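A single protein chain has been removed from this complex, and every other one stays in its place.
Moving on to chain A:
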Amino acid sequence: MDFSGLIDNFGPLTVTGLAQGAIIALFALGYTLVYGVLRLINFAHSEVFLLGTYACLFAWGLFGLDQNSAAPAVGPMLLYMLVGLIAAIIVSGAAALTVEFVAYRPLRRRNAPPLAFLITAIGASLFISEVVGVATHRNQTGVPPIIQARPVFTIGDTTVTNLQILIILLALVMMFALDRFINGSRLGRGVRAVAQNPDSAALMGVNKSRVIALVFLLGGLMAGIAAVMYDLKIGVTRYDAGFLLGIDAFTAAVLGGIGNLRGALLGGLLLGVLQNYAAGVFGSQWLHAASFVLLVVILLFRPTGLLGESLGRARA
C-alpha cells in the first residue's frame, strides 16, 4: 500500500471529492425522501437522473451546441445554464412523477406486498435505461463546454476551479432550500407527518397521495440539477450513467442515514471525498470498491447510518 499518492495530492483529492460528493448528495435526496415517506427504495430514481443528463443536452442542442462547440461568452453561458437546468428539472421531475403514477400508485391501491414494489422499481429502471441505450446505440454522448473549468484560486498546491465552486455552492443552496421547505412550511410539515405516522397524518387532513407525489417530484428536481452538474463535470453521459452513479447515491443515502435529508448531504460529501482518497491510495480502479467497504464498516457499527433517520424519526 502506497500512501504517498494520497499525501502528495491530499488537497486536490479533497476538492475533487467534495465536488463529486455534492453531485452524489443531490442525487441521494431522491432516495432518502421517498424512503422516508414510503419505506420504499425507488430504484428507478437512477433513471430519473439519467433522463436529466440527456434533457439538458437536448436543450443545448436546440441552440446548435454540441461537444465540438466553442465555449460561450459569459452572457450566453448564463442563458445556457439556465435553460439546461430548467430542461433537466422538468424532465427529471416529470419522470419521477410518471414512475410514481405508473409503477407504484396502482400497487399501493391494491395493497401489494413490499416485494412487488421492488420488482416494479427494478423493472422501471431497466426499461428506461434500455430505451435510452437503444436510442443512443449505447454510445456515449459528449457535452458542450458550457462552462470551461478554469482555476479561480490556489491554496498551496490545490487549485480550485469555477466549476467545482459552482457545483458545491449549488448543492448547498438546494439542500438548504429543501431543508427549509421540509421543516418550515405547512406542506413540508405534511411530508414529515406522513413519514412519521401515515394514519395520523390522514386524521389531520393531510392528503397522503399528494404528499407522496410531492416527494417524488422534489427528488426528481434535485436529481435534475445533479444531472446538469454531472454533465458539466464529466463531459459525457451514457445510458448506464444513472446506474453507476445511482449506486454511489444510494450508498451515500444509507451512509448518512436513509430518510434523513442532512444525512444525504453528509453521506454524499463524505463518500465523494473518501472515494477519492481511496483512489489516491489504491489507484482509481478501486474507487467504487472502497466505497462499499466503507459502507459495510459503517453499517456494522451504526446500522441506521451516521445521522440516523429523521424524517420519520422513531415511527410509531
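The criterion applied here is as follows: contacts are C-beta pairs under 8 Å (C-beta built on N, C-alpha and C of every residue); 3 or more make two chains touch, one makes a residue touch a chain; residues count from 1.
Please note the rule applied: contacts and distances are computed from a predicted model.
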item: Complex member absent from the view - protein name from UniProt, among "Ethanolamine ammonia-lyase large subunit", "ABC transporter ATP-binding protein", "Sarcosine oxidase subunit beta" or "NADH-quinone oxidoreductase subunit K"; value: "ABC transporter ATP-binding protein"
item: Listed residues A:Arg189, A:Arg262 or A:His288, member touching the removed chain; value: A:Arg189
item: Omitted-chain contact residue, chosen from A:Ala135, A:Leu203 or A:Leu244; value: A:Leu203
item: For chain A, residues in touch with the removed chain; value: 186, 189-190, 192-193, 196-197, 199-208, 310-316
